[in-house]
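Removed: one protein chain of the complex. Kept in place: all other protein chains.
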Amino acid sequence: MALKALDIYKLLPKKNCKECGEPTCLTFAMKLASGKVKPEDCPYLDEKAREILGASTRPPVQRVKVGVGERSFAIGEEIVQFRHEKTFFHEPGIMTAVSDRMDADTIQAIVADVRDHLLVRIGLDLRLNGIAIRSESGAPAAFAAAVEAVEAVADLPEVLLAEDPAVQEAGLAVCGNYRPLIHAATRDQYREMCALAVKYGCPLAIRAPTLDALADLSGLCTAAGAGHLVLDLTSPSLHETLNSAVAVRQHAITRTTPALGYPVFIDTRPSGLPDAALICGVLKFGSILVTDAISDESRKAFLVLRQNIYTDPQKPIQITPGIYRVGSPGPDAPVLLTVNFSLTYFTLQGYLEASGVDSFMLIVDTEGLSVLTSVAAGKLSETLVRDALKEFGVPDLVDHRKLIIPGYAAPLSGKIEDETGWKVLVGPRDAADIAEFLEKEWP
Amino acid sequence: MTLSTLSDWTGEVGTVTIGALKADGGTRSTTVTIGGERDLSFIGSPPTGHRPLIAFELCDDPSLWPAPVTKFLGDRASDPAEWARWAGQEYAPDLIRLFLTSTRRRGFSDFASVTTTVENVLQATGLPLIIEGSNDPELDSEVFRRIGEAGEGERLLIGTAEAARYRSIAASAMAYGHLVIAQSPIDINLAKQLNILLREIGLPHDRIVIDPYTGALGYGFEYSYSVMERIRYAALKGDEDLAMPMISSAIDSLTVKEVREADPSGIEKISVAWELYAMLPATIAGASIVCVRHPSTILPLRAGIDAFWPAPSGGGGA
Partner (left out) sequence: MPTVTFLPGFRKTEVKSGSTLLQAAQQAGIHMNVVCGGLGKCGKCTVYVKSGRYDFDCEKFGKFFSPEELDAGACLACQTSVLEDVRVLIPEESIVQEQKILIDVMGISTELNPAVWKYALTLSPPSLDDPSPDLTRLLWGIEKAGGPKEGDIYAPLEVIRRIPRVLRESGWKVTATVVLVPGGYRLIDIEKGDTSPACYGAAVDLGTTTVVVFIRNLIDGSIMGVASNYNRQISCGEDILSRVTFARKGGLKKLQSLAAESINAAITEAANKAGVDREHIYEVVVAGNTIMTHILMGIDPAYMIEEPYVPVVRRYLTAAAGRAGLEVGEDSGLFIFPAVSDFIGGDIIADILASGMAESEEISLLIDIGTNFEVVLGNRDWMFACAGAAGPALEGGEVLFGMRANAGAIEQISLDLETLTPAYRTIRHTKPKGLCGSGLIDLLAELLRACIIDRTGRINTAIDHERIRAGRQVPEFVVAWKEETGIGKDIVITENDVKALIMSKASILAACRTLMNQAGITRDEIAHIYFSGAFGNYISKENAIVIGLIPEVPVERITPIGNGAIEGANLVLLNRRKKKFLDEIARKIAYIELNAEPSFMDEYTGSCFLPHTDLSLFPTVEEMLGKCRMRRGVP
């Protein structure tokens, strides 16, 4: 459990020296508790305090980086079991699999598709992350050729799925400098695999039949110099995978078993249910998800689910700006403006539904601030309203030009009228009065 | 040592049985029991509590139903009884969830039809039923009385109670022996508040199923997901006012932009994907009943749930 500000404060020198850049030791403690500053920022921490604070603020799941260049990504550094406790930091990479039994053209078509696939949502680019190359032939040369085929098309992060060290090395000889994830060390060949990981400076996935064996293997590999580990929890049973993943996260964040403090790898193939396995991986702590090519629809749903789950829940809860319908509004329906603070949205929506008046809600982006604060903070402005009307195509939805604004936004009414050319009706301050207002003011 | 999940849970989710067999005064051919978890979803071998179930949703006024489904169904959509019978037979969901969407039309006054529709659907399927009534305080009292009366003895799960209107539905449930869905807008506090309100007017906790409200994938689903996790967490930590099983239905799944604007040839696949990628996660977050509208979602959703719950399937009853 993370330390509270006051617990941290008790460990600080209480000099209020300001050398850390904070006005007081208490504010420093608050920021330290929320991870905004580091213990080292305090120049006067004694040894014991440093130890306690260092231990309680270092992420319990190690950071691992896969790939180089623009598309490389980091995983790990997670600190919670539930996203509502803080947030999940690094979304899992989805690695589309190719096989060394495929011909080069097939491989390259898949790689090019992964490279170019792009889904834009809420202004963010959602992408597939990389390529997993399976050694199915068992031949080093075939594997190297497959890796070469991949490399020829894109600089994407890679996973080399080859448990035979000789085959693995053949792949690494092609792409070892681009930090692919080596998959996987087992109890039998971990020395060779670790040596490869050390030689090429690559992260290493490890695999064992039980969590106990995995923890042991993790210790052996770190002792052998491979520090950037990834734990393969793949099982034909998704029940097993889910249970192991939850156990690993619990052991890691409680620091009960530091040997399990690494990101998790899941291959969706053995389950035979790629959708369910991907869902499991996104929700329950997967960091590297290998999958054979899936349908475009599944891919879309996966990317959106991943985006949802890895959104920071502690930012003020926001509703996506846009036009929302209550009932089945027609072109004569009222348009009500409000902010994208979820509570405001839900309150207004509830009362609108209760009013029985079909209507449009125009939700503008005030970064999750309420009406009163966004007006005070200047976040709700006439230009924002103007742009939102345009962006969400409101003029095409209705044949009138009247906008109902919240009572607390009354000071902006004139400016909104000037900026948009719409007639502004100042609504009630309290959404509870909306029914009465509409009855009286809406023709 | 044997490393496994860590848990210091002290609480347990209550169990709720939906539907009544002949012997118990109903006419259902099966009943289902949900809840009873003493750990996170699917955790433990076998997992604690009861396997999550699938409810198939239909309605009595398809003009308010998503197009991908009504197109898929064709004429069946005009008769809720046939719709329920067919779906039960062909897709084997665990429950049928009937929305009396006709009551949500402006000026609705044909209360007798509520009785008829509920009776017809009860006759057409032997599956346990969830009935969603009106959402207008003016109509609630009569609509829920009729639902309650028409299904007396059947141990229906009826919805939806909200903080603003819970008295009529609770009264009907108490009078006719039914269960209640308590819905709150994606907030653990509001969910708990409603359960307390219901308790304080005499509806016991074992007659309540929590609906934390589920946003569609990409449209607020993450809030619902976390609220479900929080509710389950609170229940396991011993909060009895949150220790009820949950129902989750991302009712907007098939009207979101991604589905609306999909190419007609891909509409079934995207419908299934959008329902599957919200409802399977909902079971992992803690939902005991997940709901779908597209019949084609049932099969992959069932496969997913079974993969997380390897013990022999007992149709959810065991």
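As written, the chain order gives the labels A and B, with residue 1 at the start of each chain.
Criterion: contacts are C-beta pairs under 8 Å (C-beta built on N, C-alpha and C of every residue); 3 or more make two chains touch, one makes a residue touch a chain.
Not measured: the values here are computed from a predicted model.
A.B. asks: I'd like to know which visible chains would be in contact with the absent chain if the whole complex were considered.
C.D. replies: A, B
A.B. asks: From the list B:Leu21, B:Leu64 or B:Leu197, pick the residue that touches the absent chain.
C.D. replies: B:Leu197
A.B. asks: Hey, which of A:Ala205, A:Leu369 or A:Ile404 is the one touching the hidden chain?
C.D. replies: That would be A:Leu369, which touches the missing chain.
A.B. asks: List the residues of chain A that touch the chain left out of this view.
C.D. replies: Residues in contact with the chain left out: 4-7, 9, 14, 16, 23-24, 26-27, 30, 313-317, 343, 369, 372-373, 376-378, 410-411, 426, 429-430, 432-433, 435-436.
A.B. asks: Which parts of chain B face the unshown chain closely enough to count as touching?
C.D. replies: Within chain B, the residues that touch the unshown chain are 163-164, 167, 187-190, 192-193, 196-197, 200-202, 241.
Operating definition for what follows: only the chains that are shown with their structure count from here on.
A.B. asks: Which integer distance in Å separates the CA centroid of chain A from that of chain B?
C.D. replies: That pair's centroid distance is 29 Å.
A.B. asks: Residues of chain A touching chain B in their complex?
C.D. replies: Against chain B, the touching part of chain A is residues 82-84, 121, 210-212, 215, 237-239, 242-243, 246-247, 250-251, 254, 256-257, 260, 271, 273, 275-276, 279-280, 282-284, 295-298, 300-302, 304-305, 307-309, 311, 313, 317, 319-320, 342, 346, 350, 353-354, 356.
A.B. asks: In their complex, what parts of chain B are in touch with chain A?
C.D. replies: Counting only chain B, the residues touching chain A are 1-6, 40, 42-45, 47, 106, 135-137, 164, 185-186, 217-223, 225-226, 229-230, 233, 258, 266, 269-270, 272-274, 276-278, 280-281, 284-285, 300, 303-304, 307-310.
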